[in-house]
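Missing here: one protein chain of the complex. Every other protein chain is in place.
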Amino acid sequence: MNFTYTIFILLLPFFSFLILGLAGKWLSHRTAGIFGTLVLGVVTVLSYFTAFEYFTADRVDGVFQTLVPYNFVWLPFFDGGLHFDLGIMLDPITVMMLIVISTVSLMVHIYSFGYMHGERGFQRYYAYLSLFTMSMLGLVMATNIFQMYMFWELVGVCSYLLIGFYYTQAPAVAASKKAFIVTRFADLGFLIGILFYGYYTGSFSFDFTNTAVYLNGAMPGVGADFSKAIAGAGFILPTALFLMFVGGAGKSAMFPLHIWLPDAMEGPTPVSALIHAATMVVAGVFQVARMFPLWIQYAPETLHIVAWIGAFTAFYAAAVACAQSDIKRVLAFSTISQIAFMMVALGVCLPEGGYTDNHASLGYMASMYHLFTHAMFKATLFLCAGCIIHAVHSNEMEFMGGMRKYMPITHITFLIACLAISGIPPFSGFFSKDEILVAAFHYSSAMGWIMTGIAAMTAFYMFRLYYGIFWGTENVEYHEHHTPHESPAVMTIPLILLTVITVTVGWILPGSFGSFVSATGEAYHIHLDWSVAGTSIVIAVIAIALATYIYSGVRQPIAEKMKATFPALHKWAYHRFYLDEVYQFVTHRIVFGIFSRSFAWFDRHVVDGFFNFLAWGTNAASYSIRTLQSGRVQQYAFVFLLGVLVLILMLII
Amino acid sequence: MNFLSLFVLIPLLMLLSLWLVKGTKGIRAVMVVGSSALLALSIYLTFAFLAERAAGNTAEMLYTASFTWFEPLHISYSVGVDGISVAMLLLSGVIVFTGTFVSWDMCKEYFLWFTLLSMGVFGFFISIDLFMMFMFYEIALIPMYLLIGVWGSGHKEYSAMKLTLMLMGASAFLMLGIFGIFYGAGGQTFNLLDIASHTGGATLIEFSQQCIWFPFVFVGFGVLGAMFPFHTWSPDGHASAPTAVSMLHAGVLMKLGGYGCFRVAIYLLPDAANELSWIFLILTGTGVVYGALSACVQTDLKYLNAYSSVSHCGMVLFAILMLTSTASTGAILQMLSHGLMTALFFAVIGMIYHRAHTRDIRELNGLMRIIPFLSVGFAIAGLANLGLPGLSGFVAEMTIFVGAFQNADLFHRVLTIAACTSIVVAAVYILRMVGKILYGTNVNPDHAKLHDAHWEERLAIIVLIACIAGIGLAPSWLSNMIDASVSPVMEQIQAVASTVSKSNPFL
Amino acid sequence: MATTIIFFVLAAIILGCALLAVTTKHIMRAATYLLFVLFGTAGLYFLMGYTFLGSVQVMVYAGGVVVLYIFALMLTGRSDNQKEKSMSVAKKMAALIASLCGAAILLFVIISQKFAATVLTAPNEQLTSIQTLGQQIIASDKYGYLLPFEVVSVLLLACIVGGLIIARKR
Partner (left out) sequence: MITINCFLILSALMLFIGVYGFLTRRNTLAILISIELMLNAADLNFAAFNRMLFPEGQEGYFFTLFSVAISAAETAIAIAVMINVYRNLKNNFVENLDKLKW
């Protein structure tokens, strides 16, 4: 069995990008959309086929084999035995990601056909989507950390291009710029981490079997590098991993690098669903999962720092989400919070005797599971939001309310997705979130309770959103002018498909996810811990009930009262605790205002001034000695005479 | 007759024909034929060179030829190429070719100087005689003055004067350095290879002598390579120069600096390079960050790109001074990459300026809707500039960083990490510029009816983008070719690398 | 003795007139004083027995050159031009001091030199005859001056032409 056809999973979207990008001008919207979607359909089929083949293949020692169908040296480096490879690597999480990405991407392709109908730049939109899909697939199929970085940058650019798709609108341009620069800043950490890692381990590869040997100084021929290896094992490797995590934190919107994600909602909503909910933003989680063997073996303490960062982010984002009025913003903060759940799940893993163990590292599986389920239901939520925005022409909740009668399909799918994210059985989110909570309790009960609390907050704000849109106070006046209507089938079908996945994936295959993806690679049977699950269900139901009580009515006296009682808290939460303003201050006032401006001034006036001074000095000196050449013959004669006299005197004395 | 000399002969023939022909058509015909011939020659050279190497010819320089030009001073006309020169010749060929199309409407005298400049550049890269290198360097310099001073814009006389004076000042340093090397090596030969290998009457240059001449040579070439703090000619010069001259200048002429630093300063004075590199590392490292930060607040497109060039060219010298094989390879790649993308940048900026009559970022808006082709070219140039994977900048920068990280001490580490930050700052200024001028909606009615690129402009832009993407997608052949030629220099360095710089207070 | 007296008289005339020529404000007078200086010099040539030289001096210099000056002065003569404003005192003093120093140095050199102590005697017609001069000036052998003579002739011709061209009205 070989997987050489997997190369087409990368090549097809790339060619689709080239064709749509270069020839898009001469294609009709319809042709371009169908072409892009068809190509993606083929990619999806290939991905499913790959998954089928991969997971049905025999295990070796109870572990799915890591396969490398392609790997070649793309860019050789000439020192330290390093080289930059490109290739394709297949292991369980890669294959899982292939399914996630291709599924969501295909849904978004189909959905966009309706959502983006008649938009200017339709072909360009599909070209970008293709490029993004290619980059994201390349990212997850990377054979080495540098290839990952390369595609990481590419998805960043795609994200930039797609957020700024409506480039004539200033907020979209600003948001795209912000997204790119913040993630780029984080990627600096990633890059430096890679450089450290590469230098001290002598490889960029994800094949960690050599790394261990190298770090222990036992690799043949590296005796001279023993000191390097010691340093690497003790301090450098955790540092390098943490720096890489900084990159991941940027992409996955961990506090304090999350600020770009809410703004990224300026992009078209399907893009938000694909990039900023389901796929690209989980790249950070994927990266930590990819480097997990190293984390757990060499840097478990640092991994726990990651967990706490995740926990704080989850709490912060949930708190902010409770106060937002823009539905996409709520979903964005919800995404941040959920990704932070995944990060926590990875962070709470414990090494068992210094090595990976399925039970101690339950969080790894939980995290990947949640990644999978979250991608589906969050994509649903975003696509529903897209339908609503499409119908109402606004993002603000005040223009909505009572939408359930206009948009039944959207309503149902949205509700199911909300139940899933709140962790209500039998929907998929329950199973994955439960595993995360179990893992958190396994690490420490404090962490466990914190995460349970945040899960309750999740349920609360999601139902606040749900009621705000579909129940609550209807903006009757507005709806009379623009009567909302259900979206066309091309938009609702993806919703229904994704919802089906959300509904079924948890209970049809209970416990089977662990047999595909787990920390050690050996099959791990998930069994629900009902003490944890029960608690979380109860708390979630209470939170939902609370939200129902406060927000479901036509009049919402309690909500008004709460707003009035804690005006400062509400205001701060609404303004996201003014973090954006802090960043704005630091970047504009300090970096640009102080450093850049003073450098530019220094350059023009001091450095350049110095050279101008040299020129001026030469000029002034010339002017001053110029008077000697007065052009007056008598003066010349006088000087000549004096000269002659002096010469004579010198001769006779 | 060695076929490398064609690189000098073709421009000479072009000069002659330009002098003889009349009318715009004739001039264009001569220029297109000539520059295509140069491009074809450089592509042929690349293939021939690779074939020769593949056939097992491991001589350091291929196609060498030499004849004595002035016996008493041992000056000879010596030519030869290695992988680095081949890469540079290819770059020059591409830039001259595209530059011709970009300056399509220019007059005869302009093209005469333009061709003379090209001749100097090509001559520089094929020379392996120090004196001839210097001479071609000077040949390349003088036309610049006239091209900027006559056909420029803005404060053109001031800029032209400043540029020429600073580069002339640098060449004074350089001349001292070259004579220092010549006499330090026994005063018998100007030939690079002989001096490096102590043959042909050359002797080992004493350490104390090397330490004297290294700063002269490095600063001499470094000024041309926009080394901080000798970079100030670059913003003014580029801002005033006509489009194709900016392209040629930033794309090729600034590469003379990096190439010279590597070929002369590092290669011939390895001990001093090892000893004194720290001073210049601090300067170039500062320049990398400083140029990038300064670019953030510029309002003139050309100034912005000029400061960005200061940053990127600073990276070239920075990488060279890291004295590792990878970093040096990266430096050469960066020269190629920067040459191409900055040429593209200047070309598009020039075209926009030609249409909109302003380069002020604050006055341009929403060009994407009006002139989509140019805007896309501009955006691609910007993305290449900030190191998008798949375009050339990424390849070069990554090679440099990996190479720079091979120096394990804290001093080099800190500087490398500082240099890495420039790629973030690059994203800031590029996106700021792209966001301001391409995106948004146009508010200036004068700009509403601008026409998009003509065919000749499209050709130039497409060729440059193709080259950028070509390097970005398939870098390894280039990287291997360059590295094979970097290794002789690195052998010189390896011989002395074990001694730690005594003068460096940070070690 | 008579020679001595004549010499000193002539010397006094030369020096006096020279001083007046360079100090007088009136340019016409300066030209006249120059005439006297030139006459005085001619007198010295006669005193030395160089009668031909003296005659040439009188004819060419005193007769030709000075007349040229006077014509030039009359051609350029405007009343405000005739009387020049003198230079600043400082400049004059500087020139005076420099000249005096120069003279002092030169006199010191002359006096400190030991020349042959020949004394000027009465004019001797046989000293240099016109015939000898006539022969030598067109002789091309040793001590012949044909070449310089021809060169000077060409020079003079060139002067005539040049003078005409320069001064001609355009």
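Read from first to last, the chains carry the letters A, B and C; within each, the first residue is number 1.
The working rule: contacts are C-beta pairs under 8 Å (C-beta built on N, C-alpha and C of every residue); 3 or more make two chains touch, one makes a residue touch a chain.
Being a predicted model, the structure only gives us computed values, none of them experimental.
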Chains still shown that are in contact with the chain withheld from the display = A, C
Contacting the left-out chain in the complete assembly, out of A:62, A:557 or A:631 | A:631
In terms of residues, what is the contact footprint of the unshown chain on chain C?
-> 3-4, 7, 11, 14-15, 18-19, 21-23, 27, 30-31, 34, 37-38, 41, 44-45, 48-50, 53, 56-57, 60-61, 64-65, 68-69, 72-73, 75-76, 78, 80-81, 84-87, 91-92, 94-96, 98-100, 102-103, 106-107, 110-111, 115-120, 127-128, 132-133, 136-137, 143, 145, 148, 152, 155-156, 158-160, 162-164, 166-167
Against the hidden chain, chain A presents residues 629-634, 637-638, 641
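Keep in mind that, in the parts below, only the chains that are shown with their structure count from here on.
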Between chain B and chain C, centroid-to-centroid distance (C-alpha), Å = 72
Please compute the C-alpha centroid of chain A, do the same for chain B, then give the distance between them in whole Å.
-> 37
For chain A and chain C, let me know how many angstrom lie between their CA-based centres, rounded off.
-> 104
Give the residues of chain B that touch two or more other chains, as numbers and ranges in rising order.
-> none
Where chain A touches two or more other chains at once, the residues are none
Provide the residue numbers of chain A that touch chain B in the complex, in ascending order.
-> 73-80, 82, 84, 146, 150-151, 153-154, 157, 160, 164, 167-168, 170, 173-174, 176-177, 180-181, 184-185, 187-188, 191-192, 195-196, 198-199, 228, 591-592, 595-597, 599-600, 603, 607-608, 610-612, 615
What residues on chain C touch chain A, complex-wise?
-> 94-95, 98-99, 101-102, 105-106, 108-109
Mind pulling up the chain B residues that touch chain A in the complex?
-> 162, 165-166, 228-229, 231-233, 235-236, 290, 293-294, 296-298, 307, 324-326, 329, 366, 368-369, 383, 386-390, 394-395, 398-399, 401-403, 405-406, 408, 416-417, 420-421, 423-424, 427-428, 431-432, 435, 438-441, 475-476, 479-480, 483, 486
